[in-house]
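Of the protein chains in this complex, one is absent; all others appear in place.
The block that comes next holds chain A.
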């Protein structure tokens, strides 16, 4: 089926996320206003106005009540999904690179970049009482990554007891929230981890790395289970909620794109079998690298956001569901 092209951003897309029901799709870009869309027809519901810099990361809680965005203007903002009003904001020392609601929606984490002498830091905050005085709230936990590679991607671990961080040098670290200590560290990737996403039940974790691979990890033990190889940096990877499939998106670095033909770039979304690590399909469309990918919670649609500023909603054809590997 013809994909829906959502053209509401003026600059490259940084992240896209479905809410838990899958009726809404949130997107952020290097322009200052995150958007929310109806996923069914691609109509834009509205934007969240208030940031003054590149919006790097977004998240929505499980009830679709609160929406959170972290940006290059050193701000983390929490919004009311329905009205688009800012509920509270926190000013960080450097730009906010990642933000995630916990499973319960009571807590959130965000991480900051290491610039201007400030180290990259991970913060855990309580978001139950959000009001204008919110910014003065002290975080529950603050983990400075002094003299360590900066955190580039984060997810919550099982039952909100741990958080997992992916780093600039390809390391994966697990932190215990009660003690604030690092409890596990694995170095499977050779280069920066661009994105991490959990499987539907939270048991598995897929990482996307600049080293041209995506890897599947056991989310509890951080044991590397599978590796999906491509020829280009992988910017995002997602696990299908219904089938044993993963989708990888990426492509040639944005800075090199203009100097070569689009065919060199390899901006396809690539589908691999989760277990066999074999590629079985590609979807063309973007004319720049794919920066973010997300499966619809029902597994029948997926969305991709690219450096070209478009979000594309692809509905799978019946042949996708008919295709089976022999084993």
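Definition applied: contacts are C-beta pairs under 8 Å (C-beta built on N, C-alpha and C of every residue); 3 or more make two chains touch, one makes a residue touch a chain; residues count from 1.
Here is the rule we go by: contacts and distances are computed from a predicted model.
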Requested in this report: Pick, from "V-type proton ATPase subunit a", "Probable glutathione S-transferase", "Kynurenine--oxoglutarate transaminase 1 isoform X3" or "Eukaryotic translation initiation factor 3 subunit B", the protein name that UniProt gives for the chain of this complex that is not shown.
Outcome: "Eukaryotic translation initiation factor 3 subunit B"
Report summary line: Missing-chain contact, candidates A:47, A:95, A:118 or A:158, resolves to A:158
Report summary line: Logged for chain A, residues touching the omitted partner chain are 20-21, 38, 41, 43, 62, 103-106, 158-160, 201-204, 218, 225, 231, 244, 252, 261, 263-264, 274-276, 297-298, 325-327
